[in-house]
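Note that this complex is displayed minus one protein chain, with the remaining chains in position.
For subunit A:
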Amino acid sequence: MTETVSTQSTVKEITRALKHKPGALLPILHDIQHALGYIPADSIPVIASELQLSRAEVHGVISFYHYFRETPPGKQTIHLCRAESCQAMGSKKLEEHVKAKLSIDYHETTPDGKFSLEPVYCLGMCSCSPSMQIGNDVYGRVSNESFDSVIDEREALS
């Protein structure tokens, strides 16, 4: 089975399982992203047809929520907090450093596919600002240096 075919069948399976729930679109999108890591563009016609929606409607919802991705994520996704407390503790500077270090902007993935960068608005760790999350690990009081060492370590591992 080719990759596209298996992706399509996952999309169909998820959509058909959930389509009868009221307000089924969001749960379907969540499950697809959970299963595939993102919502491929060619899954939209399938979702639209199953739910009696237009492609535009589905696209509108996906693009409204930043959490939903339309491209495959890197192996690890860095969620960098941009909320008030972190900003007060210098997250803007950290942000610049992170982008320079990885050579990518928000919502982008490094060319080697190792890291994606996403903003997040509060991880509930304000006392340890600025903070970030990678996978299931959260990091507090992140500095340029501590960021670099975390990344270098993770890069070496991956």
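Keep this in mind: a contact is a pair of C-beta atoms (placed from the backbone, for glycine too) under 8 Å apart; a residue touches a chain by one contact, two chains touch by 3 or more; residues count from 1.
Just so it is clear, contacts and distances are computed from a predicted model.
The protein name that UniProt records for the chain not on display, among "Peptidoglycan glycosyltransferase MrdB", "Formate dehydrogenase subunit alpha", "LutB/LldF family L-lactate oxidation iron-sulfur protein" or "Aminomethyltransferase", is "Formate dehydrogenase subunit alpha". Between the chain not shown and the residues A:6, A:54 or A:149, the one that touches is A:54.
Shown as candidates are A:11, A:44 or A:117; the residue that touches the absent chain is A:44. Residues of subunit A in touch with the missing chain: 41, 44, 48-49, 52-57, 59-60, 63-64.
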